[in-house]
Every structure is written in structure tokens, then in C-alpha cells.
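Structure incoming, see below.
A protein chain is absent from this complex, but the other protein chains hold their places.
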Amino acid sequence: MLKAVVFKEWLKIRWVFIGMLLINFLVIINTYFNVSNVLKVYSANVYLVKLITYEILFFDDLMYIPLLTGILISVFQFFPEINQKRLKLTFHLPVQESKMLFQMTSIGFISLLLIFLFDTFLLSLVSLNFFPDEVFKSMIITLLPWFFTGFCGYFLITMVFIEPNWTKRVVVTLIGIGLISLFYSGSGYAKFEQSWWMFMAISSLFGVIIYVSAYNFKRGIS
Amino acid sequence: MKNILITRIILALAVILIASIYLPEIFWKITKEEGKSVSIYYSVVKDEFAFIKSDIRGAKYTDQKGNDLTREEFEEIVPLSNYRQLLASGKMPDSIKGKAIIPKEVKLNNFSLRIRPEIINYNLIQLFPLMESQSGRISLELPPDLFRITDRMEFITSLTNQIDEKKSRAFTDALLKEEFQFPAKRIYGNPSTMKPFDEGYFVIDSSNKIYHIKMIQGKPFCVKTSIPQNIQVAYILVSENELREFYSLLITKTSEVYFISYNNYQLIKLPVQDYNYQTDFLMIRGDLFNRQITYYNDNEKVKSLVTDRDYNIVDRYEENLKGNEVSYASLLAPYLFPFELSVDKNTTPMINFYFSFYDLHYLIFSVVLTIVTIIYFRKKHIDISHAVIYYAMVFITGLYGFIAIMCIRDFNNDSNI
Partner (left out) sequence: MTNVVEVKNLTHYYGSKLVFENLNFNIKEGSIFGLLGKNGTGKTTTINILNGFLKPTSGKCLMFDEDSYALTPATKSRVGFLIEGHVQYSFMSIRQIEKFYSAFYPKWKKEPYYELMSKLAVTENQKISKMSCGQRSQVALGLILAQDADLLILDDYSMGLDAGYRRLFLDYLIEYAKAETKTIFITSHIIQDLENFLDECVILDYKSVLLHAPLKSFLDDFKQFKFEVDNHNLKLEKDYVVKNFELVKNKATLYTFEKKSVIEHYLNNNGINFTKLSEVPMTLEEAFIGITGKY
């Protein structure tokens, strides 16, 4: 049964998954050429000292891409479910509704995770190619909250789709926007060094709230 | 999720979290009052303090008795800080306290240092440029490499991202000769080329010894300083200054403040009291006659000490920054909000959850909101066995919990999904 769910979800998100993978790839390729061009113009040490003292994020083009990726994956995955109330078909399948929802969101989650691992891998290549390891380590911690926005954006949009009640949609959206904005606080490298795990925990709890909306959907509250 | 109750409570917690961050933020934004600031100077002419108080209407100059001064009058009683203006307008006194005034000397002896708590908490990437300190050139230049001190001192050439083995070995050997214990705990320096000369870095090794490292004509200069190992360093502000009296300012974890002097790295203790490096802004101003140490934090007092050049206190001043007026907003807030949460604060660049609690005044409002919740549940015929959880939530988290309840609105728990 899981295989069938994976099959169905993959049919919905395959193009957006491949598309977003490509966009992430292009953004990082762009980052690569930006850095390599800067190093052709500036002297490398001046650039690197600036990068460290002014905390210039050489990969900041990527900042909002994970959020966009999360939102789009959710739209492609859940709009077809909500359009014409197809979620009724899904919930009518002989599987516990919450289990079905968990499987579906896990598939979205894993595809996001794959894209973000891909990003991390590519950016690591860029960073390790041009800069010492210290920059790489700080970059990873800087990237984490951006990736969390991707997951939160995914959960938020999914909730907005599933939630049948308009006022609650607004409430959920406000919570989501409030939460996502927190991940963009601070500027510079690795400002979440001490707290990223707390933000990760909050992001995952945000995923759990989907079940309140699913429950509302099932009760037909609107 | 088998139990909708748990997910609802998580939803409520999310609402409480977001509300406790944004509601106070919006509240303070709306009730924000005009900013005021005061700069405290010491008049060597009158032997008393002088102030520049500024708000949105502009700056006001006064002496310590509160007499209004014109800008020109102010500059005349604080001549050393304003010597360039006074020289230009021909009002610079020839002598002060019997000492003849030579502009070059005034310039040489003037300095000011500032430390924000934020700087101390910075987590910059631990790579540093070590400049050539005797290049023979007028201006300083960045080296082609950056160094790190891990299990040895390594120089990484930026262009190639490769380690310069020869240079790394030379410095590592020099450090080992001075019994440096790798790796370095902290490295403090001033990697700017906009300074008169370069004194390199003060480095704390893993046994808490403080080393001075610089590069002279391509060769390592590594000295184990005489600073005692039991000094727990919070921060070292390296500041190259033509006066060459001190290399840097050292702040300990117990908020003591020292200069590291050019005289064999001896520590000079500054007579600050009740200074807290975690929250306070510190400013040290020096001139021909005095040292003035001013420190303050956001919501309390500003303190200023004036010492002679041997750091004996000459005069002191304290002022409550907020004055006696208390805003309605700050009176109201403790009743309205049980606590405030924010992810950033101005004393650190690090993002974290910073919790601030006023007092128990909020409980008055909490009780009212809890009663409203009970009435609401009764009216809506919400008859659930765990209602007490929600009541407790409103009671404990006040306004935030109440908002959470209003957001959930639907509490039926009659089956699972």
C-alpha cells in the first residue's frame, strides 16, 4: 500500500520536483560563477577577509529558494487533492486517515529533504573548492534555518489546503508566516549556531498541527 | 495521530509561541516613545561633567549644574575633544592647568574605545589575516593568506585554498618554542588596514596562557605574555594607537576591565564597578589629562568615571537614563503580558529564544481571561473532560493562551482520524 501511495504522490510532484531540483541547481551554479568571477577581479584574500569581517554570504541567492520549493511541492501535491474534494477519495481508502496523511506528507518531506541535501552537497563543493573548511562549517549552519523554512512552508500550505474553515486558514497562515519570518532573523554566518535544534523541533511540531486541519476536514467543519 | 487532543495542544503552543513573540513586539512598536540620548564629557577647564543631550528636536548642551550652553560654549569647556574646531576658530587655549597645549600632543593623546556587548558575543569565522607589521610601507596591506590555530598554526593561501607549509611550520615552531599548547582557544585581533600600525594578535592557548603573535619581516614574533593564567578572558579588544601605552583592552568573565600595557604586558586595572560585559556598553575616552570610562545598559543607569592618567578616580557621575517619567506602556505591559519572547536582542548577534518575565501582575488579567474562557465553554456547551487543560493554559500564559483558545475554537474530541 505504501508503494501505491508513493506512486500516486510521485505522479503529482514529479515535474515540480524535477523543476525545483533544476532551479536549485541553477541558483547554485550561478553562485559558483559569481564567486569565481569575484575572485578573478578582486584579490582572493581581500574578498575572503571581507567575507569574514562583513559576514558576506556568498550563497545568499539561495535564501528564499527552499521556502519556494516547499510551497510549490505542497501546492502540486495537495491542490489536486482538494480540488473537487478528491481528499475524500484518499480518505475513503481502507487505511487510517492519519496514517494516510502521514505517508503523504512524509513523501513531500522526503522529496524536500532530497532537494536540500542536493543543495548542501553542491554548495559544499563550491565552498570547499574556494574557501577553507571554517567557511564551509559556518555555511552549513547558516543554511539550516533556510531549509527549515522550506519544511515549514510545505506544512503551512498543506494545512491551508486541508483546513476547511476560512478563519482557521487565516489563523494557520498567520502562525506560519510568523514562524517562517523567525528563520530569517539575524544576518551573517551561523547566527543559529546555539538554537538551530530548537527551531528544528518547532518546525517538526508545526508538521503535527496538520492533523488538526485533517480532523476539521473530516468533521466537515466549514 | 491517534489523539487529536495532543495535536490541538501543540497547535495552542504554537499560537502561544508566535503570540508571545509578535504581540509584545507590536505593542512596543506602537507605544514607542521618542528616543533620547546623552553623551557625557568631562570638562578639564571646569573640573566637572558636561553633557550633550539629544532627542528628535536636536542637541542640547549643558554643564553639570544644568545650565544651558551654546555649542561654542560647550566646545570651549571641553577643549581637548574639540581641539580641531577650536584651533580652526582660534579659540584653543594656550595652556590648560598650567600645561602648554601643543596640538600634536593633543592629537596623540586623544583616543576612544568602544565595546558593545554584541561584539563580545560575535561568532566570526575563525580565520585571520596576519599582516606584515614592519613592511616599510606607509600603509598596511592584507597578506595573501589567512591563518587558523588548530593542532598547529596554519596559513591558507586564499588564491589557491592551499596551506602554505613553510610559513605554517615556521610559526608553529615559534609557538612551540614558547610552550604554546595547541589548539588556540580564542584569537583576538584587529584585521583592519585603516590603522597606524599592526600589533598582530592576542591568542589564548588551551592552557589559558595569553600569547602575542605578529609577523615581523616575514618572520614569526611569538611571545608568551606575563598575564596570569587564572585570568578568565571574555574579550580582548586590540587597538593599535600611536600613543603606544597599551596594546589592547582585556575584559574578564567577571567583568573586570584591564589594559594590556606596552610595559611587558602588565595589566592595568580600570576602576569600574557594577559593569557587566554581557549587557553594558563600554566607552573609554582618553586625553592629555584624564581617562573617562562610561558604561550603560539599555534600561538602567549610565555611569561615568573620570580618572587621572594613573587611573585614580578624580570624579564620578551617575544618571538614570529613563529619567523619572514612566510611560503608560511600560506600566501596562506587565499587566498585559505574562512574558515576552524574542529571537534576537541587541546585546548579541546570535539568534536564540530570549525569555523575559516581568512579574506576577499579569495574573489579574489571567484570572479574568480564565473566567471568560470558562463562560465561553459553558455557553458553547463544550463539555469535555480535559477542559481543565485549556483553563490552566489560559491561566498560566494569560493573553497568549486565550488567543490560542480563540484560534482553536473547536474542542470536540469525539473521535479520531
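So that you can tell them apart, the chains are marked A and B in the order they are listed, and the count of residues begins at 1 in each.
Definition applied: contacts are C-beta pairs under 8 Å (C-beta built on N, C-alpha and C of every residue); 3 or more make two chains touch, one makes a residue touch a chain.
Keep in mind the model is a prediction, meaning the values are calculated, not measured.
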**Study point:** Chain not shown: contacting residue from A:Lys12, A:Lys168 or A:Lys191
**Key:** A:Lys12
Revision key, fill the gap. Considering the complete complex, of A:Phe91, A:Phe148, A:Phe183 or A:Tyr211, the missing chain is touched by A:Phe91
Exercise for review: Could I get the residues of chain A that touch the absent chain, sorted low to high?
Suggested key: 1, 3-4, 7-8, 11-12, 80, 84-86, 88-89, 91-96, 217-221
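By definition in this document, only the chains that are shown with their structure count from here on.
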Study note, to complete from the structure: In the complex, the residues of chain B that touch chain A are 1-2, 4, 7-8, 10-11, 13-15, 17-18, 21-22, 123-127, 129, 142-146, 148, 156, 158-159, 161, 191, 343-344, 349-353, 407-410, 412, 416-417
Review point. Contact residues on chain A for chain B in the complex?
Key: 39, 43-49, 51-53, 55, 96-98, 101, 129-132, 134-135, 138, 145, 168, 171, 174-175, 178-179, 182, 185-186, 188-195, 198, 202, 205-206, 208-209, 211-212, 214-216, 218-219, 221
